[in-house]
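Sharing a structure here in structure tokens format.
This part shows chain A:
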Amino acid sequence: MSSSLSLKAEFVKGIWKENPVMASLLGLCPTLAVTNAANNGLAMGLATTFVLLSSSLMISALRNFIPHQVRIAGYIVIIATFVTVADRFLAAYFPSISASLGPYIPLIVVNCLILGRQEAFSSKNGIGRSLLDSLGMGIGFILVLVVLGIIREILGSGSIFGMAVLGDWFTPWMVMILPPGAFLTLGILIALANWYNDPSRSKERRAVS
Partner candidate 1 sequence: MSKMNLSTRMILVLTLITVLSGGILAGWDTITKPKIAFHRQEALKAAIGDVLPAHDTYMSEETEFGTIYIATRDSSEQPVGIAFMAVGSGFQGELRIMVGLSPDMTQLTGIKVLEQIETPGLGTKIVVDPSNKQDPYWFPAQFKGVHVSPELVVVKNAKPTHTNEVQGITGATISSKAVTDILNKQIADIKTAWTSRGGPES
Partner candidate 2 sequence: MSESSQLHISTFRRGVHPDEYKNLTCHLPSQIMSLPDEVFIPLQQHIGAPCEALVEKGDLVKTGQKIADSPAFVSSPIHASITGTVVAVTSFPHPLGAKVPMIHIKRDGEEDEWELLKTPENWETASQEDLGKLVREAGVVGLGGAAFPTHVKMSPPADKPIDHFILNGCECEPFLTCDHRNMLEDTDRILKGMAIMMRILGIKQGIVGIESNKADAIATIEARVKSLNLSFKIQPLKVKYPQGAEKMLIDAALGRKVPAGGLPMDVGVVVNNIATALAVYEAVVDGKPLIQRMLTVTGDAIQSPGNLTSRIGTPFQICVDACGGLKDETSQVFMGGPMMGLVQYDLQVPTLKATSGIVCMQSSQLKNTRHYPCIQCGTCVGVCPMNLVPTRLSRLAETAKYQDCKDWGVFNCIECGSCAFVCPSGIPLVQWIRVGKVKSTEQQQKAQA
């Protein structure tokens, strides 16, 4: 199967309609783990997008060579290669980011989002489309990570991207930067998205595709 959407739609769908986190519930681990601050979310999003793009490129190029039976092994090796590249890159040039994302960068290898896109899309579509798809998905992923990061950071530390925004009167809710806060915030965010997408709620809702 190859996709029949317009190129623009191919790109745009990942941002909201088929958003990897909100709609497909993929890539939840990094989404939850690194969003205790907005900039961590951003960095993770960027790294993931990089891996997504480069492995899509490779895999859609190689899609006709890799036999079905070893595709998982093949894809995952390709993905892991790019993750290692990214990981080492950060460690070499941005050691502080590398430190704060801790062990979650290598886990991009097994982020379901990436393998999912390869199986669902890149292995069946041409390079151009695959890149568009990955870019859209990547941006959708970054958006969710950043939004989640901002919410958690404001409530949990009183700052956004490290800048204090709430005054002294505000006592940060430390739980927000701890695991329970991550789950609760994502849960409420998903509920809000459900509400927003509810067709019965209002007719004039803006469909992004």
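Please note the rule applied: contacts are C-beta pairs under 8 Å (C-beta built on N, C-alpha and C of every residue); 3 or more make two chains touch, one makes a residue touch a chain; residues count from 1.
How were these picked? Simply put, all candidates are chains of the complex that A comes from, given by their letters.
Source: prediction; values computed, not measured.
Chemist: All of 1 or 2 sit in the same complex as chain A; which one actually touches it?
Modeler: Candidate touching chain A in this assembly: 1.
Chemist: What residues on chain A touch candidate 1, complex-wise?
Modeler: So the residues of chain A touching candidate 1 come out as 36, 65-67, 69-70, 73-74, 77-78, 80-81, 84-85, 88-89, 91-93, 95, 156-157, 172, 174, 177-178.
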